Each structure stands twice: as C-alpha cells, then as structure tokens.
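One protein chain is absent from this view; the other protein chains keep their places.
By written order: A, B and C. Residues from 1 in each chain.
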Amino acid sequence: MRRFSALIGFALFAAVMLIAVPLALAGQGYWLTVLTTAALLAFGSLGVWLTFSIGRINIAQGAFALIGGYVVAILGTRYHVSFWLSLPLAVLIAAAVARLVGWPILRLRGVYFAMITLSLTEVASLAFLNGGSFTAGASGITSIPRPALLSSSLSIYLASALLLLIGIALAWRFAASPTGAVFRSLRQGEELAASLGIDVARYRLLAFVVSSGMGGAAGAMFAAFQQNIFPTSYTVNDSVNFMLYCFLGGLQSVAGPVVGAFLLVIAFQLLSVIQRFQALLYGIFMIAAMLFLPNGLMSLPQVLAARRHERDAVVPPR
Amino acid sequence: MSLLEIEGVSRRFGGLLAVNDVSFAVETGEILSVIGPNGAGKSTLFKLIAGFLKPSAGRILLDGKRIDGLRPHTIAARGLVRTFQETTVFREMTALENVVVAHHLRRRGSILAELLATPGVQNEQENFVANAKEILAHLGLSGFEDESARNLPHGHLRALGIAMTLAVRPRVILLDEPFAGMNSEETARAVQIVRGIRASGITVVLVEHDMGAVMRISDRIIVLNFGTLIASGSPAAIQQDETVIDAYLGRADETAAL
Amino acid sequence: MKRAAAVKRRHVLAAAGGLAAVAAGLGRPAIAAMKTFRVGVLGVMSGPDAAWGLHNKFCAIATANMYNAVGGFEIGGEKYGIEVSAMDDQLDPKIAVAGAEKLTQEDGLRYVIGPNVDTTALSIKPVMERNKAIYIPYAFNKTLYTPPAENAILGMIASYEAGPIIYEYLIKTRGIKTIAFLAANEPDPLNQQQAGVAAAEKLGLDVLVKDATYQASATDFFPVVSPIVKKKPDLLVLSGVAPATAPLLIKAARELGYKGLLSTETAQDIKILTEGAGKYAEGFISVGGASTPEIRSAYMESFVKEYAKAAGQWDDEAGTKVYALEMVLHTIAKAGPQAIDDTSVYKAAIDSFTMPNPFLKSASTLQYVGQAYFGQKRQIGVPMVVNEVKDGSFQTLFVGSVA
Partner (left out) sequence: MAQILIDGSVLSASYALIALGITLIFSIMRLLNFAHGELFMIGAFMVYYVYGAWHLPFVLGLLIAALVPALIGACFEKFLFRRVMRVATREENSMLLAVGTAILLDNVALFLFGEEQHGVPETISGVLQIAGGFLPYQRLVVVVMSLALIALLLGFVQFSRPGRAMRALAQDRDAALLMGVDVDRTSMLGFAIGAGLAGLAGGLLVTIQGVNAGIGVDISIKAFIMIMIGGAGVVSGALLGALVLGFAESIGYSALPGSETYLLIFVALVLFLIIRPQGIMGHPWG
C-alpha cells in the first residue's frame, strides 16, 4: 500500500516535471534555468542522501561535481568528445576516484568522516587550481560546447529533469531493496552487521561510489549547461549545501533531498527581496529545525499530527 | 579433527597480555562455556575467534582451515557467528526487518536484479520473510514482528539478537553473556532456547557469569584467569578444581578489600 | 574557501534605502505616463564581496534618478523614464546564469550592467550572446570582448592596460630598473600578473620574480613575502590584490625590511589601507576611482549626492562605475530609438561614438576603446587616475588614458 502511493507520487512528480512544467514555462528561460538548477542540485543531494543512509555525513559532493565538470570540460574542449559520451565517463571517473579514496576514509565515522570529506572538497578545488595547463588552473575552462540535442533552455531542462527522475528512481530502489536494508543496518551498527556476514567495507564503499558517481553526473550536466567550469565552481559551501538539502528535506525518505533542494532554490528565487538574507535564513532555519523538526521538513505532517493528537486526546494514550 | 580449534592464541595490548597462549578445541554439537573472573580475557578471546581482533600469535581453525586474520564477515560466511554482550540489534528497524537483514549471506540476486526487483529477488525476499517469521515464532517473539526494535523489552531484545544469528544458519554460535541481567524465570527460558539451538545441530560456545546456568547447560567448561587457561573439564570437575576456586576466591577477597 | 576579499562597508539601511528608491521611481505618475527604458544590473550584492555589485546598482540608480528628476532622458525626440532592475548573483555562476536568463528573457532587457568577476561574466556570456543583449562586465577576461563575442563591453580600465602605463611613469620619474610580481592564485590576479610581466619585459625592466603566488585565503604573508623582498626589487607589484589583502602584504614587506616601491593596478580603499598597514601604507601606488575629488565636475558632485541618497554614503571606489549607464544612454540616443530593442544598431554606433565627459572638470571626451587589446572597440574609455598614498590619504599622481 505504501509502495503503491509512493509510485503514484513519483508518477505525479514525473508528469509535472516532464509535461506540466514544459507546457507552462516553455518560453521562459529564466524559470527553466531555475528548475534546471534545482533538479541538478537535488540529483547531487540524492547521492549525499545515500551516504547518509549508511550513517556518514558526506561533505565531499562538491569535489565529485567538480571532477564530473572537468571531465566534460576537458574532453569537450580539447578532444571534441561528444557530451553524451563524456557524461557517462564523468560518472565513471568520479566513481573511480570515490572508490580509491573511499576505501581508506570510510573507516572513519561521525565528525571525522565529515572533516575528511570537507578536506576532500578543498583538495579537489586546489588540485584543479594547481593542475597546470591540463586543468587551465585558476582561469578555468570556458566555452564548453553545448551538447548535441541540448541547445535550448527547454531541452537542457528536460534532460536535467529526466536525470533527476532517474536519480529518484535509483535512490528509491536502493532504499527499498535488500541492499538498502543493508545500508541502513550499517548506520545502526557496523560490528553487528559484520557479525551477520555483511561485508561492511564493501557495502559502505558501494554507497559512497554510487553517491559520488551521482555527484559527477550533476557536475557534468552543470558544466554542459553553464558551458564553463572553474576550481571555485564548487567550494566547501556547495558541499555543505548538498548536505543541507538532504537534511532540511528529511533523511527518512527519498523525497527529502528533492523537497529540500527545490524548496530552497525556488523560494530564494521567488523572494528576491530576502536573497541577501539567504544564508542567514539557512542558519536560523537549520537551528530551528534541529530544535523542533529534527527529522526534516518531510516529518512536519507527522509532527503536526502528533501535536493534534496530543491536544485532542482527552485521556492521554497509555 | 575438531570443529573449532584454538592453538596457542595470544593477544597483546601494548604491555598487557590479554590472552596468553590459550589452546582448546570445540567438538561438533557440544555446548562449551568459557568462564573466568572479570578481566580474565574472555571477551577478547571471543573477539579473536570471531575476527574482530587479530591474534598476536597462534592459530584458529574452523574445519581444519585457518580463520585467524580473516575479517568477521568472512568468518560468518564460513559458519561461525557471534552475539554481543550488550543487547545489540538494529534499533531503528522492526524485529522482522532485523531478522530479514540477517539473511544477507543467503542473498543470491545481483545489485542490478535487486534494483529492478526481478521476480527472483522478490521470491527470495518472500522466503526470507517467511523464514524470519518462523524463527521469531520459535523464539517466542510472534506478535512483535512489526514492533520497532527500539521499543522491545530487554529480554525480547536478547531473543531477537539470537534470532538474527540463527538466520545466518551458522554451524558454530558464540554467545556473549546470554543470561546477564536476567531473573531466574527468564534465565530458565533462555537456557531452553540455547538447548534448542544445540538440538538443531548448532555448536554453542558461550561466555557467562551466571554459574548456575553455566553448570546446568554446559557439556564442558574452560576457565581463564589473567588471560591464561587454568582449567578445563566437565561442570562437575570444574566445581572441584582447586585452582579455579582460588582464582575466584582470590578475586573475591580483593573485591571485599576494596 | 570563502574569498577573504572584503571591500567596503555596506550598510543594511542603505541597501533598504536603495530598494525604496527604485520603488519610488516606479510610483511617480509622471514617469508612469511616459515610455520607460529598463536597464538591468547583475552582480554580487550579498556576502563578503557585496560592495562590487552594489556599486554598480547604486550608480545606475543614481543616474536614473537624476534623469527621472528632470522628466526623463531623451531618445529620438521622446522622453524616457529610466528603470533599474537589479539581480544579485551571489558571485555564484549558477545563480548568475539564472539572473541573466531572467533579465534578458523574462524582463526582455537588452542592456545589463555587470557582472563583477570572470567566473560570473563568463558564465552568462552564452546567454547574453544568444539573446543579443549588451552587457558591461567589470571582469578582465579577454575572451569576453574579443570576436566572435560581440556583446560585452568592458566597463573600466583593465589592469593589464594600467600596468604598462604605471611602470613607464615610474621608470621616468623614479628611475626603477628591477621589478617583482606577486599575485593571489585566482583568475583575475594571475592574468594581471602575466600581463604585468609581459609589459615590464617589453619596457626593458629586469623582472626578478615572475610567478610568485599566494593562496587567496592566506592571512599571514611573512612566508610568502620574505623570499621576494630578499631579491630587493625597485618595484614590487601586487597584481590584482584584493583590498582586504593589500595592507597585510604591504605591512609584511615593510616589516621584512623592504625599501623599494609598492604598487597595484586595482582600486584600493584608503581607510582599509591606513587602518591595516598604518604608516607602512605611505607611498603605495594604486589605480583610483575615475573621479577623485580634485578632478570632479559639478555634475559629478550632484551625482555623488544622488548616489549618497540611494546608498547611504558615497564611496570613492564606485567612481569607476559612474560611466556605464551614462554611456549606454547616450549611445542609444545617438544610434536612435531602434537601439532600445535591437542591439545591432547600438553596436554599429560604437565605433564613431564620442561625448564630452560630464564627470570631469577639465574638458575631455568619452569614447569606446579597446581596439589594441580586443581587436574591436568593446571598452568604455574611462580616465585612468593613478594615486599615491600621502599622509594617510590618496593623492592623484597622474591621469592617464588607454587607447
């Protein structure tokens, strides 16, 4: 039953993203751009959400977005490789890097993992900054060719929306599959999981690699859509934001990061008056959420229901 | 050849020799208890056998094949599974989910098949669920399947922990203080459960403080003191053993003096 | 890491005042009745670098208010009210693209002032070129202004243009023979460093240090500066140095015993310099706003007042940015009303355009320049004022110009 209603929700969301939005906003490049941004950020956040599910706070997604972006940029500008080939390559390379660094760093937990992933974002940015002529250093890579078939705002939007839908389906299937249950078990007790025969190192690496591959895809799409990439295109702040979208939307459900990314990106575009307060509001919002809604925005209905229940109940339950 | 052989195993932490040249063997189908005063090295020994620690010296063999140095999940796959001293379960899952996850080693589907939810994978999951329900019922946990583990009473949590180990279908099970903190009624039930496990063909090794339960349940007992094996034998023989009595009494004196 | 480059204090109230000013301009019935010309401002208006974009915004608002107060600006015999739409890009390329799309497509604007740095300017380049919208970045990347790109007009003197002029002046007046360069490892400063080295070599200077860099977020410059001052150059150029960093570098160099000259090609803030470097700031040479008090016309004085009304206070660093909207308006007036919606008409008028510079006391002309660097005239020919710190304030050393 729950699965059925989730399917309906997904179908509705897909219909809105792929049919209603294009019909309503076809000529409006600006809103399409905003939604493209939201969709790609949400996609990247879904990866971070997967690492949250194994109990790791991942502040490295900016690094992998940077890697994905540079793969597309270097292949596209120097070797004239089609975007449609370099996109999967970007995913593979980001995933390969994640596999390499993930093995040692995933032994760390809690704040240590958070600190080391935060450092990774810095490493990536500095590495591209000091990459010499290969990465073009601080001046970044500009004039990345637009991908074939993606010359208009609408087509870029559709591609991003499609990517997001694939991402949601992927994360959702992961969460619902036995592998997802293994992920959740790791979060609650790695030793216990190991004693039950679960190869802990392998599964947490799997989550991190999938997550980073998604970060790479998001960065690749962004690079193609903005047609440029710089070492500072993704900083620690971006990595933290990827994490915040998950957290503010809610870590319990796949919809969390999507809700978080769309809500925050769109709300701050709509309320341009408060744009200057955006970061301040993030801060206040986070603290308030931590105090009153520790399970994210998606838990608001439950919390409200619980409140109402408490208020209406003449005799307190049990 | 014994099922499980511990040969001259030592483990050093800095200057402390927590386990010192311990050797013993476990035969198929027996219940063997490891006892000893606090800090005697029992828990360390368990961790060494289950692969959570690597021995500084010595060999551990399961079916005549070395398992020392292997990682815990590989040892579990070979058929040796431990429980934990604390009532460790996955607290944010339901009882049923806990036991279903424990079927991990029997999963056959690839990740791709799982993501696509192929009929094979679905079938397999249904089997796991059915089997998990059976195990839960067997351990007296029917009716708690959909209860979040975090809400289960203490005694049920330990049963759930054992249920999860059984789902792995081990040949040897290491129980770390299965009777700790139980009243006599609960202990009696737990003793029945452990006997049931043995009856189903699983060899049991347990660490325990509750002497009454140990004497009732064990086929054989080994005694550790300061990391060294000081005695082994039948419950009756151990109860008469001078060194064992000294070890326990010595400690008791120290405790009283404090 | 967050850019440590902080520029100029921004007042919250002042910003709110600016918004109110825009709203007031819209509400005036006289303006509602006439045609309006809308111009966009896209730049960083929040966060540590907010001053850069806010300068653009308040300069545009000040110019708009001045014309609106006298009944509008005349294009093709008709008066136009002027309306400013400002968008904050937060220095984030992603947001800059969305802002450019909004200004050009949703609002249908064909003229946009900004953005402030290479990353944001290069990000919106495809959008602007596609929509054939003129934009006036304050970023120095040459690809923005060189063909096939044709819609960007550099709003100020590029530092690579200022460098040679300053070095030549110092060779003549102070007899410098050796030079060293130090830059932050960021796009703008690095480009400026390279251009500076090339210019210095062309002038026959002995370049002792070519590629010394420091991390943009560094705070202690002793380790960075000491190897350079050991070589004792006559002139140490702090290429593209951020106002926040300049005093720290100057102080470090002097404390390490450096006796030569120090200069930069970017605009600095005298208060930050003297507060951060104290007496060591004396003699530091930098490029000033294009409207220092000594050379201001009466029109500039009234502009300064109008700016202060909108922003809360005048800011000398905004002096380089007073020209953009003025040039756009007068070029359109010259090209004819079609230019409002068709920028090709505007671009055709660029080559021959000149107007008297209203901001300077002395008679001078404003025109488009940049042929030498970009192969086409895609730069506003603002006067280049070079300052030296004397007794804790800027003094004009000389006024130059670029071709």
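By our rule, a residue touches a chain if its C-beta (ideal position, glycine included) is under 8 Å from a C-beta of that chain, and two chains touch if they have at least 3 such contacts.
All of these numbers come straight from a predicted model, not from anything done at the bench.
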Note: the excluded chain touches shown chains A, C
Looking at the full complex, which residue from A:Leu85, A:Leu270 or A:Met290 touches the chain that isn't shown here? A:Met290
Missing-chain contact, candidates A:Leu18, A:Val81, A:Ala96 or A:Leu126, resolves to A:Leu126
Full-complex contact with the absent chain, from C:Ala158, C:Ala244 or C:Ala339: C:Ala244
Name, in rising order, the residues on subunit C that touch the hidden chain in the full complex. 1-4, 6-12, 47-51, 185, 211-220, 222-224, 226-227, 243-245, 247-248, 255-257, 269, 271-272, 275-278
Please identify, in ascending order, the residues of subunit A that touch the omitted chain? 52, 57, 101, 104-105, 107-116, 118-120, 122-123, 126-127, 129-130, 236-237, 240, 244, 247, 251, 277, 279-280, 282-287, 289-291, 294
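Quick note on the criterion: only the chains that are shown with their structure count from here on.
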Chain separated most widely from subunit C, comparing mean CA positions: B
What is the identifier of the chain with the smallest separation between its Cα mean and the overall Cα mean? A
Please tell me the distance, in whole Å, between the geometric centres of subunit A and subunit C computed from their C-alpha atoms. 36
Chain centres from averaged Cα atoms put subunit B and subunit C apart, in whole Å, by 73
Touching two or more other chains, which residues of subunit A qualify? none
Flag every residue of subunit A that touches subunit C in the complex, lowest number first. 27-34, 37, 122, 129-130, 137-140, 142-143, 146, 153, 222, 225-228, 230, 232-233, 235-237, 269, 272-273, 275-276, 278-279
Which subunit A residues qualify as touching subunit B in the complex? 170, 173-174, 176-179, 181-182, 184-185, 188-189, 191-201, 206
For subunit C, which residues are in contact with subunit A within the complex? 1-2, 15, 19, 45-47, 50, 87-88, 90, 93-95, 97-98, 101-102, 104-106, 118-119, 122-123, 125-127, 141, 143, 185-187, 190-191
